[in-house]
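Quick one: this structure, given as structure tokens, is what I'll be asking you about.
Removed: one protein chain of the complex. Kept in place: all other protein chains.
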Amino acid sequence: MKPFAFERARDVDHALSLAAASPGARFLAGGTNLLDLMKLEIEQPARLIDVGRLPLAEIAETAAGGLRIGALATNTAVASDPRVRSRYPALARAILAGGSVQLRNKATVGGNLMQRTRCPYFMDAAKPCNKRLPGSGCSAMEGLSRSLALFGASEMCVAVSPSDMSVALAAFDAVAETVRADGSVRRRPVETLHRLPGEAPQVDTDLAPDELVLAVELPPPPPGPQAWRKVRARASYTGAIASVAVAGDRVALGAVAARPWRARLAEAALADGASAAEAAAAELAHAEGPEGRRSLVRRITADAIREAREGAAS
Amino acid sequence: MSTVRDWAAPNPVTENRSGLIGKSVDRYEGRLKVTGTAPYAFEVETPSQPLYGHIVSATIARGRITSIDVSQAAAAPGVVLAWSHLNVPTQAQRGAKLNPRSQRGSNPTLASDRVEHYGQSVAFILADTPENARAAGGLVRVAYAAEDADLDFLSSLDLAGPAPGEEDARVGDFEAGYSASEVTVDDTWFSPLQNHAQMEPCATTAWWEGDKVVVHTSIQMVKGGQHALAETLGIPSDRVRLFTRYIGGGFGGKGQSYDDLTLAALAARESGQPVRVAYTRQQMFQATIHRPAVQMRVRLGADRTGRLNAMALEAVTHCARNAPFVEHAANFARNLYAAPHRLTGHRLVRLDIPHAGAMRAPGEAPGMLSLECAMDELAETLGLDPIELRIRNEPEVDPDNAKPFSVRQLVRCMREGAQQFGWDRRNPTPGAVRDGRWYVGMGMATAIRGNFLLPAKAGLRLTGDGLATLTQGMTDIGTGTYTILAQITGETLGLPLDQVRVELGDSDMPPAPGSGGQFGAATAGSAAFETGMVMRRRLAELAAGDPRSPLYGEDPTLMDFANGNIVLGNRSESLAALAARAGPDGVYVEGGISPAADARDWSQHTYGAQFAEVGVDSVTGEVRLRRMFGVFAAGRILNAKLAKSQITGGMIWGVGAALTESNAVDPRYGSFLHQDLGGYLAPVHADIVNLDAVLLDEADDKANPMGIKGVGELGICGAGAAIANAVYNACGVRLRDYPLTPDKVMAALEAKGL
Partner (left out) sequence: MLTTIRVNGVDRAVEVDPRTSLLDFLRERVGLKGTKKGCDHGQCGACTVLVNGVRINACLSLAVMHDGDEVLTVEGLADGEALHPVQQAFLSEDAFQCGYCTPGQICSTVGLLAEVAAGQPSEVTADLAGPVTLSDAEIRERMSGNICRCSAYPQILAAVRRAAGAAA
């Protein structure tokens, strides 16, 4: 780990001013991803601004009938919240499918959104990786890893987002609220918080260096049933090969793109009266990548839609 | 030299009057482990403030270091020294032996500008803190001239040559027998490269006391480690004191020492301070040994009744170019089933990758993943129950060499397992059983693993406080050595367990071969037993010859030992009193065991039968264990609780091999795809559902005086095959490419139109 300056933020303004004043600074919340990467010298921040004790962990009802989840609420706190469990069960299940209890007890909602890919070539500092070292090339494209993007990849990068939680958040049309040192507050859909790699895969999101996630806001859940499905070789404590969240008429796919992937084509097909299988096929018709992987995502997408509908029928 | 017939005499262990043998006592060192106070190698107290080492690893597969600059690292905060091959202290040439009797030769590190595999050590940093050492490691600048390398096993099969010093084992005329068979199976299986993934990374703490170095290191073999370090340093082995008292998992991967040991010793000498060095988790993958991938072709020829006429298992595997090792995946097949025409053998591809080596049940673990599935295929072709097929091919003598079996309860294992597992509820038609979204199926396989005994010694001291202390240069890698040696010693001397101490893992103690090949319990235990018998004779003679003893003048051969006393008729004396009179240090004896001269006149193995029920997700191809059960026969069991832990632990390794565990060499770089426990998927708790095992009553009177055998590796044998067979029974998919991950299973389901 490279040496860095450490400072604990007294309040949000302090955190933001520190960030604005120190190029190369990073906010530190739970640390479960950032410290992991710093040990490998994949992340080398000059300064860590510990925001972990800022009063941003509240989960509160919104006037619109949704929930506002403070960025520092732990994954466990969100998944255990009775309102989340009863109204957003697909979100609770997605969170509970991620990592281990120990990690979820420490990891925050804001940090979960900001976590970086687990592409093994990104995680190995000795390998070419455009996301880690722009211009060095992509080892994954011709590599052994099977967890490659099916949607939105570029010639520069095929990495996928590892977040299970954000897949459900995208299905719920959740919005991330951020603030910068100049006081400006922005609200971005979680669905598009992350950039697609394009020519600059090293930039995960549009957030400015001094921009801090304050909260994630969930609108009221859409009417209709919900479903969550995560595929993996090991029964627990491992990343998704692929995942899918269904919330009413909305469908989001996980581990298939650099961001949680809203299956808009599937949703449109469903709106037109298509079957679950047809809707899944409509989405996957535009996927790239190995046939087996496309097939798997098509199958789980159709199945999750079907399950949600049958759940509604029963 | 003894013969196995000498072992038939009644002895305290077979009589087991105190009932300590077989008893499920708690683990001897358990209290230390549950309180976190058992010091592992990195954690031992040092005589003064230690320094911390960090190793820098090569990032090419093969070639030359053209330049290496440690100056920036050397100038970094807290750094005490920074070494590359240019300035590392002198070590003996690789393989050199100052003492021709050393078990290992010199194994120098940072020895030259040559890189022979990715992850090889190229630099070393010593600093005041772990943080400073590791950060300085990142400042080492290395330039390489990479050379062509052979890295990809499956595309290098044409490079395969004979395994060194081996010939194919042929019985009868396989080709003729096979082509004359009415029913045949001919398929090829692949078992991937696997990693030990011990929870404790390799680590050493070292300091010097004058011209002697004291090292605490995590290694399975005491003498091997001591000799390797002594030869590397170029000093006599009595100047190396090696301790390895608590070992956080070995599984064969710590059968040898690594650069942490050498560098800690060198750095402690150069710095004059104690030094701690540990491998990172990534280095554990890249810089220690692994189980190599194995490709196996199995051919079975049988008549319509299921009698095997011909069988062949031909394995191709790999090792590092300059470190020969053969994964003997075909050997077990020589002793398992009767067939008049047989062919087994191994081919080896040499690659420029890290060293292949022994990993729990080397040979059987991957090997049984092929033949035991081929038998399942044959059973299906013949319309026979898989157990019935195996019973029809049960040999009367060892089919390889016609030796009689010492004891072979394989059929009983299968029958009892079938009964307890509920095998009769298995529907032989694949894909016939559904539970919601899951296809459900059952499978079985047999298990066989050889039994070995190596020469070993032990020391035993009885002191005036009545304590017996057994000392042995042996290891306990979680196998239960401490506990069973205490039980054997207690039973042999008639002492309660709380009066028995066991001390292991010290090169100054009477030597034992260490832990590996499931020979530990039989080897170390037999030595402890023999040493206990020496002590009995010594004490009896002391009592008979000492006028102060109530047993004075009596016949020592008639004296007995019970409840802490030496007894004859109604006269007795406590062992404590006897030892106290003998002198301030009590009584000390040594004893030992060697294989009997005629031990190899018998075919001697441990056996088992594995049963699994799995669910296959009809949509995703995910395979999940629903239950698993095994019945095993492995000689006299010394501690039922600990033996079962060993056996079920092995079975779970089989689950991992079948479903999740694999690594692969990236042919562009020579590195492993998975370099951490997030990528390499050892089973987690949620993978293991309703798994249990039973050990049959058995005593193998050809094995050793106590009739014990090993249990450490038997559990993994055949376990994965039972799962693969259950997957087939569940959904009709035969996958021969392990592990059976969702992508492969789902693709196969799709290919069947499912």
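Note that the chains take the letters A and B in the order they are written out, and that residue 1 is the start of every chain.
Basically, a contact is a pair of C-beta atoms (placed from the backbone, for glycine too) under 8 Å apart; a residue touches a chain by one contact, two chains touch by 3 or more.
This one's a predicted model, so the numbers in the text were calculated from it and none came from an experiment.
Asks: Of the residues B:43, B:270 or B:601, I need the one that contacts the missing chain.
Replies: Answer from the full complex: B:43 touches the omitted chain.
Asks: Which residue from B:652, B:708 or B:726 sits in contact with the chain not drawn here?
Replies: The missing chain is touched by B:652.
Asks: Would you mind spotting which of A:121, A:172 or A:237 touches the chain that isn't drawn?
Replies: A:237
Asks: Residue by residue, what part of subunit A touches the chain that was omitted?
Replies: Per the touch rule, subunit A residues meeting the hidden chain are 1, 3-6, 8, 28, 30-32, 35-36, 39, 48, 50, 52, 76, 79-80, 82, 85-86, 89, 92-93, 96-97, 99-103, 105-106, 235-237.
Asks: Suppose we count only contacts with the excluded chain; which residues of subunit B make the list?
Replies: For subunit B, the residues touching the absent chain are 24, 26-27, 29-40, 42-43, 129-132, 135, 196-201, 246-251, 278, 280-281, 477-480, 641-642, 644-646, 648-653, 676-678, 682-686, 688-689, 691-692.
Keep this in mind: only the chains that are shown with their structure count from here on.
Asks: Between subunit A and subunit B, what's the gap in Å when you average each chain's C-alpha atoms?
Replies: Centre separation, subunit A to subunit B: 41 Å.
Asks: Spell out the residues on subunit B that touch subunit A in their complex, using ranges where they run on.
Replies: Subunit B reaches subunit A through residues 59, 77, 131, 134-135, 138, 437, 619-622, 624, 659-660, 664, 666, 668-669, 671, 673-676, 678-679, 681, 683-687, 739, 741-743, 746-747, 750.
Asks: Spell out the residues on subunit A that touch subunit B in their complex, using ranges where they run on.
Replies: Subunit A reaches subunit B through residues 1-3, 41, 118, 120, 123-124, 126-127, 139, 142-146, 229, 231-239, 241, 292-293, 295-296, 299-300, 303.
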